[in-house]
Structures are given as structure tokens and as C-alpha cells.
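Yeah, one chain of the complex is gone here, protein chain that is, but the others are all in their spots.
Coming up: chain A.
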Amino acid sequence: MTHLQLVDFRSYPSLELTLPPGVVTFVGSNGQGKTNLLEAVGYVATLGSHRVSGDVPLIREGAEHAVIRSRVVRGERAALAEIEILPGRANRVRLNRRQLSRPRELLGLLSVVLFAPEDLQMVKGDPAARRQFLDELLVARSPRLAGVIADYERVLRQRTTLLRARGDLRTLDSWDESLVRHGAELLSARLALVDELRPQIAAAYAAVAGAETSTPVGVDYRCSVPLPEGADREAIADAMLAELATLRPREVERGVTLAGPHRDELVLSVGGRPARGYASHGESWSLALALRLAAFELLGADDRGPVLLLDDVFAELDTHRRRRLAELVAPAEQVLITAAVDADVPAELGGPRFTVRTGEVSLAD
């Protein structure tokens, strides 16, 4: 991203920034608006915020809408993306001054990998956080899957409502058919992704933890539906349908959908023990960073050249991991970093340092 312009976005009434390639650091105390900048860059990539689920908080108080204008260069080609965030309505998105009929069409223009303090939840938190990690990466690599995931979730809500009503179940077979069709597509995409991620996560973990340890990490997708070895999408669909048939009496009794991608777990382990509950704080951070770095590797291999966003993450790490992370991200095409304290960012990460103070961004001397 070479230019970022914000109008009434979060704390910024108006801001214009020129971003060079390589490392760029934004330093400022908490509440000054550093994270808002990375949030805006992330929004261009995903059309969502990593901090809030709704768009209303993104619009500056008192303003009617927010605008994010950005110039994204890939290779020789530059694209101008303009997003108008409208509260309670669909956004208006223009690409190279042409209005897109659906904002979703913007996905794929820019890809980002965001590192944030909340990443620790991917290791220590609920399975939902790890499923979200997988699904976000799937969508970043193949935007079409955003539709599959949305359809799956919609069918799941409908089916669960039907089960909970404990009444007329005549349409349940049809909901099963629909759930299985979308679910098998999502599941097969996740399984293929985990196979690609496994060696990348192991390599990234070794690189982050370095000489400190040689403990092996494990990455296993634990599926709520028993699957035959090497099942393709059709075999997965058959297995899901069979499992739903087996579970039906219990599902009807409890009013929940008990099998499907929404019940699966990505089991991470360090030295043969599950990371969740057993890994130390340091190991957990190494693993969280390894997940993000693996995503960076995969997106880079797809020739998307992701922009790395490091939101206040150095403060969370010890000196050793800080230096390791700095070495690993430095070669990326563009790295945008925020920090409250300048000294937290390792000196190896050169590039311009901006100071952020009450919504003003200026080049530090």
C-alpha cells in the first residue's frame, strides 16, 4: 500500500499518509490512534475490522460515514480502492473509480497478515479462535469461500432453530442435505489448508523459538465427523450425512447440531502435549507467532505478497522472541508496526518512524 487516506475514520477527521515499502513504524502512547491505522489497512484487505464486528464504531462520532481511500501497488500495476463505510447499510466500494456492484468483489486486491496481542487466544482460547484463524486464511487465499462459509452458517442457524422448536421435523432431511453440501466444501478446504500449514507452522515455530528449544510442534485437525483416510469432498459429504443420521435422536433431544465444521478443533501441541492448558507463556507466544508466520508464507507462495501488520505485539514478547520475529518479518515487502514505546521495536527493523499523537501522524526526527 503506497497511500492511505482516511476521512472520519475512528479518531481521524482527515489524514493522508504516504507509505514506503519495507518497514514503517508508528509510535505513540495508548489511545492516540495507532491501531486505527492498521485497522484501516486491514479493512481494505478483509472489509472488516479485527477489533469490532460491526462497522458503527469505525465512523467518527458525529460523522455520517467514514471513507478509506488507498492505493495498492502490485508489480507494475496500481489500483485505487475507495471504501465508504455507511452505518446500517452496505458499504459503497469503488475500484479505480468504477463502483463495484458488491463490496465483496474488492477481496483479493490486498492481503494482510495481522499480528496482535489477542493472537495468544489462538493458542490458549476456545476452539472457535482456531477455526476463525483457518477460515480467515481460507478466504484470504480464495475469496469465493467467504460465500461458502456464510451459506454454511446460515443453514446451520436455520437447522438449529428447527431442532430447537421440537416440532415439525419434516424438512430436516432437506436441511441436512444443504448443511452437508456447504459443510463438505468448507471441511475439505480446511483439511487441505491444514496439510499445507503443518510443515510451515513447524518451521516457523523452530525459527521463532530458535536454539531455546527443539521441541516438536503438532498440528492436527480433529473432525467432529469420523472421516475415512484421504476422503474427497464427496466422501466427506457421505460421512457427514451418515453421522447426522446417527446423531439425529440426540440432536432432536438437545436441540443442537452436533457434527460439522462448526464443532471441529485444530489441535496444537508442543512436545506431544496439547498447547492449550500445557504450554508455557513463552511457548504459547512462539506458537501464536508461528501460526501467523505460516499464514504469511502461504499467502506469499500464492504470489499475493501480503502486507504484515504488527499491532503492539513487540511489547508482549521477551527480548529473544522480539529479535527472532524482527529477523523473520524484515524481508517482507511491507511491514507496518505500532508500538507504545519506541525501544520495544528492535533496532534491526529500520525504516521511517512516525509519531502518533491525538490523531496527528508526523515523521519522528
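Criterion: a residue touches a chain if its C-beta (ideal position, glycine included) is under 8 Å from a C-beta of that chain, and two chains touch if they have at least 3 such contacts; residues count from 1.
As a working rule, contacts and distances are computed from a predicted model.
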Protein name, per the UniProt record, of whichever chain is missing from view ("Recombination protein RecR", "(2Fe-2S)-binding protein", "Glutamyl-tRNA(Gln) amidotransferase subunit A" or "DNA replication and repair protein RecF"): "Recombination protein RecR"
Residue among A:S174, A:T246, A:S280 or A:T358 touching the omitted chain: A:S174
Touching residue (missing chain; options A:P13, A:P117, A:G147 or A:G350): A:G147
Sole contact to the chain not displayed, among A:R74, A:R157 or A:R222: A:R157
Those residues of chain A which, in the complete complex, touch the missing chain: 102, 104-105, 142-144, 147, 151, 154-155, 157-159, 161-162, 165, 167-168, 170-171, 173-175, 177-178
